[in-house]
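Of the protein chains in this complex, all but one are displayed in their positions.
Every chain is named by a letter (A, B, C, D, E, F, G, H, I, J and K) in the order it is written, and numbering of its residues begins at 1.
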Amino acid sequence: MPEKTFKIIELCGVSEKSYAEATKNAVAKASQTLRNLDWFEVVSQRGFIQNGRVAEFQVVLKVGFRLESTTPAD
Amino acid sequence: MPEKTFKIIELCGVSEKSYAEATKNAVAKASQTLRNLDWFEVVSQRGFIQNGRVAEFQVVLKVGFRLESTTPAD
Amino acid sequence: MPEKTFKIIELCGVSEKSYAEATKNAVAKASQTLRNLDWFEVVSQRGFIQNGRVAEFQVVLKVGFRLESTTPAD
Amino acid sequence: MPEKTFKIIELCGVSEKSYAEATKNAVAKASQTLRNLDWFEVVSQRGFIQNGRVAEFQVVLKVGFRLESTTPAD
Amino acid sequence: MPEKTFKIIELCGVSEKSYAEATKNAVAKASQTLRNLDWFEVVSQRGFIQNGRVAEFQVVLKVGFRLESTTPAD
Amino acid sequence: MPEKTFKIIELCGVSEKSYAEATKNAVAKASQTLRNLDWFEVVSQRGFIQNGRVAEFQVVLKVGFRLESTTPAD
Amino acid sequence: MPEKTFKIIELCGVSEKSYAEATKNAVAKASQTLRNLDWFEVVSQRGFIQNGRVAEFQVVLKVGFRLESTTPAD
Amino acid sequence: MPEKTFKIIELCGVSEKSYAEATKNAVAKASQTLRNLDWFEVVSQRGFIQNGRVAEFQVVLKVGFRLESTTPAD
Amino acid sequence: MPEKTFKIIELCGVSEKSYAEATKNAVAKASQTLRNLDWFEVVSQRGFIQNGRVAEFQVVLKVGFRLESTTPAD
Amino acid sequence: MPEKTFKIIELCGVSEKSYAEATKNAVAKASQTLRNLDWFEVVSQRGFIQNGRVAEFQVVLKVGFRLESTTPAD
Amino acid sequence: MPEKTFKIIELCGVSEKSYAEATKNAVAKASQTLRNLDWFEVVSQRGFIQNGRVAEFQVVLKVGFRLESTTPAD
Partner (left out) sequence: MPEKTFKIIELCGVSEKSYAEATKNAVAKASQTLRNLDWFEVVSQRGFIQNGRVAEFQVVLKVGFRLESTTPAD
């Protein structure tokens, strides 16, 4: 088994509809510039209220991906 | 910058459908009697089971709102 | 009031769509072999990513049910 | 199922005798001015010491109650 | 020293009187069907309120016991 | 010792200068409408950034005060 | 106001009867050799089981006391 | 994707040598009676001391495994 | 509402004077190379002691900023 | 590298002015009777309120120092 | 003392043998592309199980390093 190392970054996704969609939005954004995305975990769930109703759901995620031999660790 | 202070209350919203809807229900209820609702954060997610299926999703939220000069802090 | 005792087990449900559906799936699976399921609470929310999009939502739940006089505690 | 929302307040009860009695005292005090009290959960347990012995047990509780249609959320 | 492994289960005991009695009730129930019970630790303390007074104290416990060579791990 | 019960509310104070001043601002605001304020504890410390510098320090506090016989618990 | 500093130590008290008595026992033991004991807070509650019943309740406490000018900090 | 559900149990493994060996011992014990073991996570690490040296390392683990269609959830 | 995603990084700022100044220093450093810094939250507060006095206050912060369409997520 | 061991004690410092000063006061007190003080970390921040204003800031700290060969561990 | 700021990243190291080796592997990987690595702290310990035995130990670490004047904060 060749050694492997994963990096874990923290993102906050936003959606008007649901926690699941906010999660999907953050993952989709990350995949535009990162390869090998592997897993996520929810850190916290928050949101903003405007005019007495939920204006946006926010989900803070940790997202893990495998470092390739040519990826800087930071 | 004039000083401002926010109060944070804790509510539990309920829905038969999803965590997002339970969140919306609690915020809607709060907005019936409170002004200046600004943000929420999820404290915990629970629910009841009846006849072997999820009967209600419960989301405990902290909800923050700005205290006006005439609002009692409690 | 006759004394009663509840057992709490931990399950991880999976869904392609949402955290709520992952919750429902785990409860439905548990109800195939357990009676008296009463409540659940979310322990953590995670998921896997494939090809840059969320492939599955995972919800770890504690599920509580009343022990009958003839149920082994384990 | 008509929607319902619960409010959760935090109280600290005190007793010279035990954690259970401190809990009962806080709930009894809350019930003097609030209706529909439904559940409590312990947040922390502390106390004061005088002359080398426990002078009071303090139990910080969250207490949940259902908001009626005419109850202000705060 | 022969290797040994313990299993830890989670139970919720109930009492009208105190947290200690709720603890004892859960342990007594577990001992009806499990051998080698060794230790417990409190996970959370909650309760229900009826008519403005504490109707039941609930103590969620982890209970540890040694797996015998013939005990299934689950 | 006559029984006493404390209520604990959650506030968020703001300051341009420091965490201590944000704490003082929230306590001062609370004292405009509440009597018997007794202690506080810090729940979290956050802030906003504008133009690359800290624009405001925010301190979320729990504030405890003794309920008088005529104070509603909520 | 002359400056004052408190030291906080951690003890585990034991009782056959209740969490409150285990708390009292630890405080009484500490007061045999320490002066100025001021407050305690519960860190965790555990216990041992023998022959299928609770043999001892254990309460881990933090105990705070004021350092006198002649007390070593450790 | 057919739905799947995992069960998560809690075990405490023991070793005279290291935390890693205590982990291996618990997993080996679980695999004697359970199939489909998939992952573990460390909950806590403790141990006993005898004659002034570490007598045993204890690792409390959560162990997850996939429920087969014929496996009882408990 | 166009979707937006935030990235959250973790920094440790240092000051000889106060926690607030350590916070400001970390934010100032981050703003040298990052745009759109939006909020921070305190993760932990530590420091070093030299010759019996506090030599530096250290504040570990999470700092959030909006990802522009051309910003790599990592 | 010769082996070294650190002891960590818990103190509560007090100040009328700020959290930083309360930290400094506790460290200064500890340094009167302890050598080799090395680092501190904040455990919690609290305070007392008198006449509607903050009367004292309290900072609970862990303070670490290296045990010399002649220092008792307790 | 010139001001300094540290960045903290999160990595997951893997090893077939032990938690210590998984830690070393992650640090070694990070040092291929980062300078000034200073400290690490363990966030969580997990692993995968294959054929009833531990196939890999995983250690999630925070790793801190000093930002040089020419290092982007992200």
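Just a few scattered comments:
Heads up, the rule we're going with is that a residue touches a chain if its C-beta (ideal position, glycine included) is under 8 Å from a C-beta of that chain, and two chains touch if they have at least 3 such contacts.
As the structure is a computational prediction, the values presented were derived from the model and not from experiment.
Residue positions on subunit K in contact with the hidden chain: 18-20, 23-24, 27-28, 30-31, 37-42, 63, in rising order. Hidden from this view is one chain, which touches subunit G at 7, 9-16, 25-26, 29-30, 32-34, 56, 60, 74. Looking at subunit J, the residues touching the absent chain are 1, 3-10, 62, 64, 67, 71-74.
In this section, only the chains that are shown with their structure count from here on.
Among the remaining chains, those touching subunit C and also subunit G are E. The interface formed by F-I recurs in A-C: of the pairs listed in A-C, B-F or A-I, only this one shares over half of its residue-numbered contact pairs with it. Chain centres here are Cα averages; for subunit G and subunit H they lie 33 Å apart. Inter-chain spacing, taken between the CA centroids of subunit C and subunit D, is 29 Å. If you average the CA atoms of subunit F and of subunit J, the two centres end up 24 Å from each other.
Shared interface positions of subunit K, defined as residues touching 2 or more other chains, are 7, 9-10, 74. By the definition given earlier, chain contacts exist for A-B, A-C, A-I, A-K, B-C, B-D, B-F, C-E, C-H, D-E, D-F, D-G, E-G, E-H, F-I, F-J, G-J, H-K, I-J, I-K.
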